[in-house]
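Every protein chain except one is present and positioned as in the full complex.
Labels run A and B following the written order; every chain starts at residue 1.
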Amino acid sequence: MPNGEAVIEVKNLGRLFRKDWALRDMNLEIKKGELFCIAGPDGSGKTTLIQSICAILDPSTGSVKVDGFDTVRDASKITSRIGYMSQAYSLYEDLTVEENLEFFARIRKVPEEVFVERKRRLLEFSGLHPFLQRRTRHLSGGMQKKLALCCNLVHEPDILVLDEPTLGVDPLSRRHLWRMIEDYHSKGRTIVMSTSYMDEAKRCQRLAFLLEGRLLACDSPQAIGDLEEVFLKHIKRVKLKRKPPFPAKVSEGDTIRVEGLKKSFDGFTAVDGISFSVRRGEVFGFVGPNGSGKTTTIRILCGIIPPSGGSVEVAGVDVVRKPAQVKGKIGYMSQKFSLYLDLTVEENIDFFGSVYGVGSKTLEERKGWVLEAAGLLGREKTLTKEVSGAVRQRLALGCSLLHSPDVLFLDEPTSGIDPASRKAFWEIIGLLAGTGTTVFVTTHYLSEVEACTRVAFLHQGRVLALDEPARLKAVYNTGSLEEVFLRLMERGA
Amino acid sequence: MGRLKAAIKKEFLQFLRDRMLILLIVWTYTVEVVMCTMALSFEVKNLHMAVYDTDRSQWSQKLVERFTSTEYFTRALYVSSLKEMDGLLDSGQVDMGLVIPPDFSEAVGKGRRGDLQIILSGTNSNTANTARGYAGAIIEGFSRDAALESLRRTGLRAEVPEVEPEVRVWYNPELKFRYFMIVSMIVVAGMMIGMIHPAATMVREKETGTIEQIMLTPLRRHEVILAKLLPTVAISMLSLIPSLLIASGLGLPVKGSIVLFFLASAIFLFTSMGIGVFISTLSKNLQQALLISFFILFPIMFLSGTVVPVESMPLALQYLSYLSPVRYYMEIALGIFLKGIGLGILWPKLLAIFLFGAVIFPLSLLRLKRRMYE
Partner (left out) sequence: MILPALIKKEFKEILRDPVTLGTAILLPLVMLFLFGYAISLDVKDISMAVYDQDRSQDSQKLIEAFTASGYFIPKYHLDSGQEVNEALDRGKAAIAIVIPPDFSKSINSYRKAEVQIILDGSFSATAMIVSNYATSIVNSYSMDLMEEYLAKKGVHLEHPAGLIPRVWYNPPMKSVNYIVPGLFAVLLMAFPPMLTALAIVREKERGTIEQVYVSPISPPVFILGKIIPYGITAFGEMLLILAVGTLWFRIPFKGSILLLVLTSIIYVLTTVGIGLFVSTLTKTQLGAMLLSLIVTLMPSFLFSGFLFPIATMPYMMQLYTYFFPARYFNDISRDLFLKGVGLEYLWFNILLLVVYASVLFVLASLRFKKKVA
């Protein structure tokens, strides 16, 4: 089949889950040799579409043909032609890097000589070579993604399908992944991928934009125009103007002081003597590759784990000596959603408010604001598990704010969320900073860091640079923080 | 709303939303109790026996009748060779064989000794043991009557010294296994739910990451745990009511104070939950929590007299069983229901359960703190 011919044909595809249509009336053609992107907000049906293409999900209506084979009748013919990398890591955690590669090659019947050659090339290209004998569970998130991609490249499928391959991955690993993807594409293979990064969507040849299970647009990125705007246009956004009803806070002096902080686990140094301070009311960005010690630092600052050395003061409390006293003065939102999914929206708010000892009158007032901020007004009695991921994250943010903390710690709060929802999230952060609340935030989206007052770059447990975003860009003479990050990392490594 | 109250409310809300779990608890306390009580028993009754009667006399007939007139031996199959008897025993069709020697009636008639042979299938040692006991008592009785009769025939005055055993069975006069089984099932239900549920909910918070959130609130550790325990205690205590109604429907006598039983159950539930919380501090995820529960649950269950009495176990294990709170709860339950004894006798056992809880909770709190720092 020559390049340019349709290799994937989606006709009137619909998929029903219980009572809800995850996909409806989908018509789509993907051409051979194309780098095709599927974009859309949370719950728009991206994964459903991808699984239907991979023949592991049968359509409720319509049909999908891959290479001329129907996904229902000839599933086994399709699966032998494609590689599929799901959102979950899809690796055997207890096997080593080499064993995972070998396993996936064996089940795809890759001949031994071919496998040895490909393994060598892939390991070199991905930079995984030094970790050959390491168990997969001990790899950082970025490396796991790279290995998962390698496991799919090792059998060189004609069609490679990737479901958010760069989710939760730091910019450096993201760059590596893209190098691998583009290299494979340059060999004339077809690649279908979904992403929540707009810059990634722009690198693809054609783009399908999904909204609520329907195809909104399918064209080249140039024809579609500014993607961010497309998102903002089509997603109902909560415009929140009101500041949170918090009492005014003192807005002078430092609220976090860290001096020579160290932490090691079983001989492995996670945090290697870092020092910095954060002023009151500041939005402080904390950026670094996967496994650089960001989460560990936050957990120490919150008093969840004790440091191995150094001093930490948060909101006037010596966290090392009196970790209990810092409770109540800080708010914390971890990478996982820290909400009770089997409670309703309102019950979650009531619970967190009450355990922080917020009086019922104050709580009512703040509850109103949180509901408004999360866009959940009128849905108070909904079970939290029925709320979409992006909304849930805003609710989690609200729940960690009910007691009007002096400092708010956010650990990758926007991971895996569409641009419009991320924007809404950062608008709330802006409002908070306006009340004098200090916000300490980690993220992999460097575009978000532009909104920070100052940003620290962390690498292997050390701070490589710390300054205002504009100054950093000036020093490195570049227009984007991403570039700053990559240069710092390449220098640091 | 106080923070403890809020925490308790949250636990109740979560608990009540988990229909499956409530169903499971109620099931364990009711259907499971009924099913096991109806079906499971160590009672040895309705045994089948093979008779190889080489004597074929009135005496031998009388002897066999003595066996079959009890409720223990209901069926006697006559065989014509030892080989036939072997076959019946091998295939498990009979539990016991009785061999009557050819000179049996002659011996009995003349006051000489005629040796009877019984062959027991020892595969189930309990059945064999009981059957041997029955057979022994039946034959002893037969002997005595036969002796007296032959005495009478010799013309002597039938005035001889005699001792008659008058057996009285206390607490369970009809020797029904059912009563023991009911009590045991209720005890085991309390232990399983008490242990597994708190372990599971604690680990669930760990898995979803909410525990970190909780640890950062002003909630104290003991408040977190207390809030977690109350719903389990409440539903378990409530489930006791239908459970006891069923039990009395099955004929379980309640000789002692039911209030005391509820009190003991509450204390026991708290203690077993202490073990559950402790397990949760040992495990990273639900799977580990459940496997560790198995490791702890089974030994405790079998060492505590819920299946077989502690007295039948080797001495070392008997001492070991003093470490199990279930042992005391079992004794209390049996004591209250069957023996009708009160606090005067039971208080040391109650205290032992309480002390066990008083040790395990601080331990769990300590470990909970340490775990947070790992």
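The rule we apply is simple: contacts are C-beta pairs under 8 Å (C-beta built on N, C-alpha and C of every residue); 3 or more make two chains touch, one makes a residue touch a chain.
For clarity, every value in this text was computed on a predicted model and none was experimentally measured.
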Chain not shown: contacting residue from B:Met49, B:Val64 or B:Leu338: B:Leu338
Contact residue for the chain not shown (choose from B:Gln58, B:Thr123 or B:Ser248): B:Thr123
Touching the absent chain when the full complex is considered, from A:Ala6, A:Ile56 or A:Leu232: A:Ile56
Residue touching the undisplayed chain, where the options are A:Tyr92, A:Phe125 or A:Trp178: A:Tyr92
Hidden partner chain, residues of chain A it touches: 17, 51, 54-58, 75-76, 79-80, 82-84, 86-95, 99, 102-104, 106-109, 135, 151
Missing-partner contacts on chain B, residue numbers: 35-36, 38-46, 63, 89-92, 104, 107-108, 111-130, 132-137, 139-144, 146-147, 150-151, 154, 156, 159-173, 175-177, 179-180, 200, 286-288, 290-291, 294-295, 298-299, 302-303, 307-309, 311-314, 317, 331, 334-335, 338-339, 341, 345
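Criterion: only the chains that are shown with their structure count from here on.
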For chain A paired with chain B, centre-to-centre distance based on mean C-alpha positions, whole Å: 55
In the complex with chain A, residue positions of chain B that touch it: 1-3, 5-7, 9-10, 13-14, 17-18, 208-210, 212-219, 372-374
Sites on chain A touched by chain B in the complex: 299, 302-306, 327-328, 330-332, 334-343, 347, 350-357, 360, 400
